[in-house]
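Note that this complex is displayed minus one protein chain, with the remaining chains in position.
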Amino acid sequence: MANGWLTDTLILLPLGGAIFIALAPLSRLAAGLLALAVSLVEIAFWGGALTSYRFDQNIPFVQLEDRTTWFGELGISYHVGFTGPALWLTGMAAVTMTAAIAYAVWVRREHARAYFASMLLLTTAVVGVFVAQDYLLFYVFWEAMLIPLYVLVGVWGGPGRLRATLMFFIYTMAGSLLMLTSIIVLGISRGTFDIVEGGVSNSDWIFLGFVAAFVVKAPIFPFHAWLPVAYREAPAEVAGVLSGVVSKAAAYGFLYIAILHFPHPTHDFRTPILVLAAIGLIYGSVLAFRAPDLRGVVAYSSLAQLGLITFGLFATNLAGFNGAVLQMVNHGLISVGLFMLVGLVELRTGTGKLDRLGGMARGRPALATVLMTLGIIALAVPGSSAFAGEFMILTGVFTSGWGWSVVGAIAIVLAAMYMLRLISAVLHRSKGSAVDDDARDLRLPELAFILPLVACLIVLSAWPAAVTDHNLDVVNAFPALERFVP
Amino acid sequence: MKGPDVTWYLGVAAFMFATGALGVLLRRSPLIVLLSLELMLNGANLALIAFSRLHGGGAGQIFALSVMAVAASEVVVGLGLIVAMARRNLTLDVDKLTWLRG
Partner (left out) sequence: MTEITTSWICLFSPLVAVIVIALGGNRFSRRAAGVIATGSVALSFAAAVVAFATMLTRAPGNRSHLSTAWTWLSAGNLHFGLSVLVDPLSVFMMLVVSGVGGLIVLYSIGYMHGDDEERRYFAYMAMFVFSMLLLVQGGNLILLLSGWGLVGLSSYLLIGFWHERPAAIAAAKKAFVMNAIGDATFALALFLLIAKTGTLDYGLAFSKAHGLSQTVLILIALGLLGGAVAKSAQLPLHTWLPDAMEGPTPVSALIHAATMVTAGVYLIARTAPIFQLASVVQDTAAALGAVTLVMAGLIALVQTDIKRVIAYSTMSQIGYMFLGVGLGAYASGMFHLLTHAFFKALLFLAAGVVIHALAGEQDIRKMGGLRGLMPKTYAVFLVGALSLAGIPPFSGFFSKDPIIAATLERGGAFGYVMFVLAIGGTFLTGLYTFRLVFRVFHGDRDRFVDETFDTHHGEGPLVMLLPVGVLAIGATLAGWLQVPGGWHGVSSWLQPVAAPILETTNTQEAIASIVSVVLGLAGAGIAWWIYIARRRPAPAAVPAFERKFWFDELYDALFHRPAVTTAKVLYALVEGPLVGGSMAGIAEAVRGLGTGTGRLQTGLVRTYALALAASLAVLAVVFLAVR
């Protein structure tokens, strides 16, 4: 259990920060800067975790473990530790949450202490979901994500925020409760709630309970009704976190819990899930192509991307898994970056309607360059890390049937169509009615929180194998999967 | 000490319980309903004590004592309510008391 303290620190540090910020009488700026400092330290600790993690397939697949009995008689314990994919996703979450917090400091969110405490709480919850090795602990963190999100959308959101939060809450609660049922049945019948000790299960119903929670949170078509409303009403950076980070908790749940711990049900249900993912992929892309506003485009593209990631996961082979994990990291960075850019454009023009924007490239080189770079990586131009992820996903799913890859290829073309439409609508043609001449270019502090995301993506583009080479350990620990891993 | 077989005790207990249950179901006066309820509880108590004697443990008797305590408190509340209703000149008929209908 060497270095388990690192994992504990990653969970507890933002929690401590959140409690301190909530209680201490800080000014708005102090609260924001403290939150920012805490999340930067979080990144540093993640770096420590990355360096002490050994990507070796011959050692236990959960590393940096810590374990303390919680309810001994029920077999519930505080058991945390990293798997390879969780490590990358935690890093992605730490980086994007930091950027989102910096954005919030910059735009001066009202009620700063409550806001930043919520953001840090969300960080704790997300990291907790990635590192939990006990089903009940997983559930606790899973639900803990909901509370700050509910507050963040409900208090700082747009005019329709109450409806948005209500929908988001009802949908995800419905899914979560089914998962809770599954967890209780599984834990009681096993005598332990430990994910690692529990081993694999063959129960279809328990599997479906988990899947219910994940398909809603991800979301997968047709469980996405909350998505357009929530993404439109949430504050820009929270929408980014929702689509970039929180959805990855669901995707990781698919991988680590649903697929690896339920191999037979996965095998039985993968075709219907792939069908839903395929529909979501095309459907999201088509709607993104016609969406009338910036957030609509990014929101529906997010639906499409989650469909693609699900493709990779339910390809149930190494290429698919690796591609999906890479794409999860990519999409997290892209989505948070895009939503922050959307927010900055909205701040300058007061609208997100595509027909009122345009011509912003002239005289605003930084905005044009950043939006163009993020946009073309988002549409997975060959050579980018998003391309690497999609290529691996579609390679993986090809072995399940060529038809899935054809659907993916169609989606690549559609992605080019909707992303170019978004870029052009903001940057090109003559000036839109909402664009004033004094709408400024991106300023230095704004670049300071967007450029790191772009830089991460460019580094990943040069070396996507950094992720794909280094997350196999968890899959290899499940020999039961071998019968459908080529 | 040897008394009648446990079956007899149970027979009496069942008879008491059934009488009480019928009383609860059929009578309209809340006072009588309360009384019938006591009868049911005592039937249950009798069964508890009978089994306790059969098995030679003390648990049944202790349970019976707790049931008596609960029954006493319940009667206090129930009678209090009935007196309160009587004071406000309400009809003492359980079929008429339907304020809590959904």
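Note that the chains are named A and B in the order they appear, and that numbering of residues resets to 1 at the start of each chain.
The working rule: a contact is a pair of C-beta atoms (placed from the backbone, for glycine too) under 8 Å apart; a residue touches a chain by one contact, two chains touch by 3 or more.
Worth saying up front: this structure is predicted, and the values here are computed from it rather than measured.
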item	value
Missing chain: touched chains present in the view	A, B
Contacting the left-out chain in the complete assembly, out of A:192, A:349 or A:405	A:405
Of A:175, A:198 or A:396, the residue in touch with the unshown chain	A:396
Per the touch definition above, residue among A:54, A:108 or A:290 touching the missing chain	A:290
For subunit B, residues in touch with the removed chain	21, 24-25, 33, 94-95, 97-102
Contact set of subunit A toward the excluded chain (per top definition)	163, 166-167, 170, 222, 224-225, 228-229, 283, 286-287, 289-290, 317-319, 321-323, 359, 361-362, 365, 369, 372, 376, 381-383, 387-388, 391-392, 394-396, 398-399, 402, 405-406, 409-410, 412-413, 416-417, 420-421, 424, 427-430, 462-465, 468-469, 472, 485-486
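Simple rule for what comes next: only the chains that are shown with their structure count from here on.
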item	value
Rounded Å distance, subunit A centre to subunit B centre (Cα mean)	60
